[in-house]
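One protein chain omitted, others in place.
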Amino acid sequence: MSFPFLLRRLVLVIPTLIGVSIIVFVLLRVVPGDPIMMMIPPGATEDDIDHLRQLYGLDKPILEQYLVWFSEVLKGDFGTSISLRQDVVELILSRLPATIELAVAAMFISVILGTSLALIGTFWSNQWPETIVDGFTGLNQAIPDFLWGLIFILAFGVLWPLLPVSGRIDPRINLDLVSQFYIVESLIRGEFSVFLTLIKHMIMPAIALALPLTAVIARSLKASLRETMTQDYIRMAQVKGFGPWRILIVEALRNAMIPTVALSGVQFNFLLGGTVLIERIFSYPGIGNMSIGAVIDRDLPLIQGLIITFAILFIVTNLVIDMSYRTLNPRVRNE
Amino acid sequence: MSEPTRSGRVHLSSLVRTWLGGIVIGLLILIAIFAPWIAPHDPLKQDLFSGLMAPFWLDNHDPAYLLGTDSLGRDVLSRLIYGTQIALVVAFIAASLAALLGTVLGLLAGYYGGWLDTVVSRLVEIWMAFPPVLLSIVLVAVIGTGLHSVVIAIVIIDWTRFCRVVRAETLVQREQEYISSAVSIGFERWTILWREILPNVLPLLVTLLTLEMGIAVIVEAILSFVGLSVSSDQATWGGLIQEGRQYVHSAWWVMSLPMICIIIAVLAFNALGDGLRTILDPVMRK
Partner (left out) sequence: MNAVLDVQNLYLGVSQKRHYSPILNGVNLEIQRSQIHGLVGESGAGKSMLAKAILGILPSSTTIDKGYIHFKGNDLVGMPRYERRQLASRHIAMIPQDPMTSLNPVRRVGNQLGDVLRLHMKLNRTLAQERVLELLNDVQIRDPKRVVHQYPFELSGGMRQRVLIAMAFSCKPELIIADEPTTALDVTVQRQILQLIKQLQSETGTSVLFISHDLGVIAKICDHVSILHTGNVVEMQSAVNLFQNPRHEYTQNLLEITSHYYRFENTD
């Protein structure tokens, strides 16, 4: 995984990002509801409205608006949120860590759980554990994350109240953390009671987010494990006398993971997008939750900033997936 | 899933799944069509004195309201029945239109290649960088709420699912021998596209279409849930979930019943789609 490879990948990302920015911009310029109308206090004069229009640059031709906006974006300036009257970048940065922690936790869960299920289903193939794994993946491919979120709230929040159903942390706890990465920071500082409440709050949304991806990983990995287990080198390993679990994990798993990793990139994007609803459902203070609020408030600068943030997250995720693909597969590693 | 010894059984079980999915969807269609006759109450009629009644298997229920009432005293069963209409209409129309758009672009890009292919592929790539849920919410916010905008949002977001698959498949088919022989016989390109390539991607397309209907049901529910689907007094499954969510601690069943409806519908569409895939497509049967 050489530096030129990373550089080439980053260059390839640029046209996609420009495309995203154009679509976001054009899309939001055809909004029928005028955002200015929502901001004005009752009894504002025409002059006040014009003034606001000028302030937000909404009176210029659309191409000029785009170029102005894009050059600001390049400088890291997404403007000011209309509804919250705060710098968009600051707003997003204050909420982004929460979403990153949630998404990373969900990804981690789905990779671990999906891989374990695939291994179990392969080890006991054609026996009842495989039937259970198949049933589980079938169910999870059909039921989307937000329904899981609601089911969890119903089950562990209402009928059998075990876990908190909203927020990121117990409001009674006095937080003196310096960063927004609560989980990471509380761990580093060794504040385990804080860490525990954070986990308690995160566990339901994270699992709900993780389940669809878990199913995809389990299903695809199991299929390629089954294929891998018929290979000659697996037979050689059996002849050499390695135990069945060792063969499955050391000899087969890594080979089987290569096609699964290549295929799951899109699914990671769905997981990222899933944070929008899941955060809403669990009142979790991340950028997903913020997005719905921004849409409902028709807060153009904030929506634009959020969508581009999501696009960047998506691109970064895919870059990481690409790199792990190259790490796993020695054939492409040094290309 | 296909050692030769097991293929017989796999085939049988997928046949059963297909039928099961088909029957459930058939039933849902009947419910949607005959909603005015089946529904015991007007789904919009409020009865503030009998709000949040429990369903029949719990205490504190009223036999007139089989599945209980919501906070405004509207009959939950009737709302679910009418919700079926909207869910299915969105599923069929949105999925078909998305399939149409995606297929046409995919066929053209895959068959003609060149700049057309570059543009379409690039578009798909850009589309993939948007989180779909957020995009649909933004879209509906932009074009305004209502049934048609839900449909439009689904089409605009999900055409890529069809486009990607159809394009890849067309690329494969184009290289097949029978296509070059059709070319050498002197068939028009459009004829080849229409008569030779489309039938070959059809099994895949039918499967994707069925799965997409399940997705459309979910997207409609999501938009209703966020309050951006059809107008709020119309009965939708997602709307009912959103309503039930607000008083989930006092009346948990209001939220769970529409969830069960969505899960049943989505599982049925998936079973049908997966079953059709194994039955229709000899290649994917492996």
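We call the chains A and B, going by the order they appear; numbering starts again at 1 in every chain.
Note that contacts are C-beta pairs under 8 Å (C-beta built on N, C-alpha and C of every residue); 3 or more make two chains touch, one makes a residue touch a chain.
Here the structure is a predicted model, which means the values were calculated and not measured.
Within the whole complex, the absent chain has one touching residue among A:Trp124, A:Phe156 or A:Phe242, and that is A:Phe242. Touching the chain that is not shown, out of A:Lys75, A:Arg172 or A:Arg331: A:Arg331 (per the contact rule at the top). Across the entire complex, the residue among A:Asp145, A:Glu251, A:Glu279 or A:Asp297 in touch with the chain not shown is A:Glu251. For subunit A, the residues in touch with the chain missing from this view are 231-233, 235-242, 251, 254-255, 258, 328-331.
Criterion: only the chains that are shown with their structure count from here on.
Residues of subunit A touching subunit B in their complex: 15-17, 19-20, 23, 27-28, 30-33, 126, 138-139, 141-144, 146-147, 150-151, 153-154, 157-159, 223, 266, 269-270, 272-277, 280-281, 288, 291-292, 295-296, 298, 303, 306-307, 310-311, 314-315. Across the interface of their complex, subunit A is touched by residues 1, 6, 122-123, 125-126, 128-135, 137-139, 141-144, 214, 218, 222, 225-228, 241, 245, 248-249, 252, 255-256, 259, 262-263, 266-267, 270, 274 of subunit B.
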